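Here the structure comes first, spelled out in structure tokens, and everything after it is commentary.
The complex appears here without one of its protein chains, the remainder shown in place.
Chain naming follows the written order as A and B, and within any one chain the residues start at number 1.
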Amino acid sequence: MKGVILGINREANVVDLTHQVRSFDILEAAFTLARSYPYFPNGTVHVAVVDPGVGSTRRPILASTERAHFIGPDNGIFSLVYEREPSTVVRHLTAGRYFLDPVSQTFHGRDMFAPVAAWLSKGVSPEQLGERITDPVRLALAAPEHADTGVIRGAVIHIDKFGNLLTNLKPADFPPGRSFRLLLNRREVTRLVTDYAAGSPGELLAIAGSAGFVEIAANQRSAAAILGAERGSAVTVIFD
Amino acid sequence: MKGVILGINREANVVDLTHQVRSFDILEAAFTLARSYPYFPNGTVHVAVVDPGVGSTRRPILASTERAHFIGPDNGIFSLVYEREPSTVVRHLTAGRYFLDPVSQTFHGRDMFAPVAAWLSKGVSPEQLGERITDPVRLALAAPEHADTGVIRGAVIHIDKFGNLLTNLKPADFPPGRSFRLLLNRREVTRLVTDYAAGSPGELLAIAGSAGFVEIAANQRSAAAILGAERGSAVTVIFD
Partner (left out) sequence: MKGVILGINREANVVDLTHQVRSFDILEAAFTLARSYPYFPNGTVHVAVVDPGVGSTRRPILASTERAHFIGPDNGIFSLVYEREPSTVVRHLTAGRYFLDPVSQTFHGRDMFAPVAAWLSKGVSPEQLGERITDPVRLALAAPEHADTGVIRGAVIHIDKFGNLLTNLKPADFPPGRSFRLLLNRREVTRLVTDYAAGSPGELLAIAGSAGFVEIAANQRSAAAILGAERGSAVTVIFD
């Protein structure tokens, strides 16, 4: 993919964001991208590939916001972009003259996404690349459920490489000064802090994380291992 | 290596192709390179290091085609380049003035390959770098055996990170419309398709892969795990 991009635009500055996303794990890719793209300069073209289930069933798409472009398969990988940027315009990439020739059936990243990204960076406009669509695939991201007054039922939606557990809870779900018990696999967390290093080594903490979600972490330890937690594990918050 | 290159040519655009090749695995490196180099722009200098068995027994070499240069140890890593590009000229890198001083015995990538690559990118000619040789090391790549009319005996030559099995069979070995049974570890594959997503989840398929070889894959699953296959596993195709 890098070779294809540089063959079209020798001046392109190609940046690796990550190669650590697990195969087929669209949600993890969506999170990684959502956490990173706001920090890139205006006009950045992001290319994302995670799902090898390529072929006719996945439309190649371009999602454009005011600040950036996103190119990849229509498998939900840009769901968090759509959620945050309501003015996103999504197009079905159909202008074959901007693809490699021939297009293989097994590597759309190289044959379609990379060349389209390079042509965009050279000034080709989104309008030249395909027709607008209004039904891109969106992942069903569980939102926490405010079950009763004083009870929230959420879930672990992502586990990072340190074993920190990202939940679908937001810091705003925790009123300042109100005491709570956060329950996860029969363990209790009662402190919301702003700093991984706040606890004693191994102590479980809730943290307002850099992705905008509340994370469960253990100072210098893997919270996932301590709690036996997995993605999808239930998280219940009870306010006293 | 990147520091050395940028120290000689500050304008160099250094691209990481992969850091995932297993130690000592020259064949995997050769495949990865062969699958990628045709997509890079004319004039690209490729540097490849995989084998830490450096030292006097491995000549540092430069292989030059009409479109690109390849720098690395003479351990067979460029075998697929030689096979595809019969006009490749190989040189033994001996012009010590283009190496770092001193050259360590344990990191030729940094001390010889990287500086030579940078000098090439600055306009030094291959002729200045060493004498032509005609006996570079070539890997003995198993070719499939057409045992009888209607029987081909091949092998798995590479397993990618998704568990897809690359065989040494070519799509041209499968006449269009002729039915076949491909046997691998007592399992049978009877469909050759052009698309990973063609099967039901977990179904085994033969695919005309992007590297030019027939791959055995399972939609959204690891074919290697399903089949218990390893590199070298026998693959037999019987045409009906």
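A few remarks follow.
Methods note: a contact is a pair of C-beta atoms (placed from the backbone, for glycine too) under 8 Å apart; a residue touches a chain by one contact, two chains touch by 3 or more.
This structure is a prediction, so every number in the text was calculated from the model and none was measured.
Within the complete assembly, B:104 is the residue of B:104, B:128 or B:190 that touches the hidden chain. Remark: the residues of subunit A touching the chain excluded from display are 13, 15-17, 20, 36-37, 39-41, 44, 161-162, 194-198, 207-210, 215, 219-220. What subunit B contributes to its contact with the hidden chain is residues 1-4, 6-7, 10, 14, 16, 19, 23-24, 52-58, 104-107, 110.
Just so it is clear, only the chains that are shown with their structure count from here on.
Computed centre separation for the pair subunit A/subunit B is 32 angstrom, with centres defined by C-alpha atoms.
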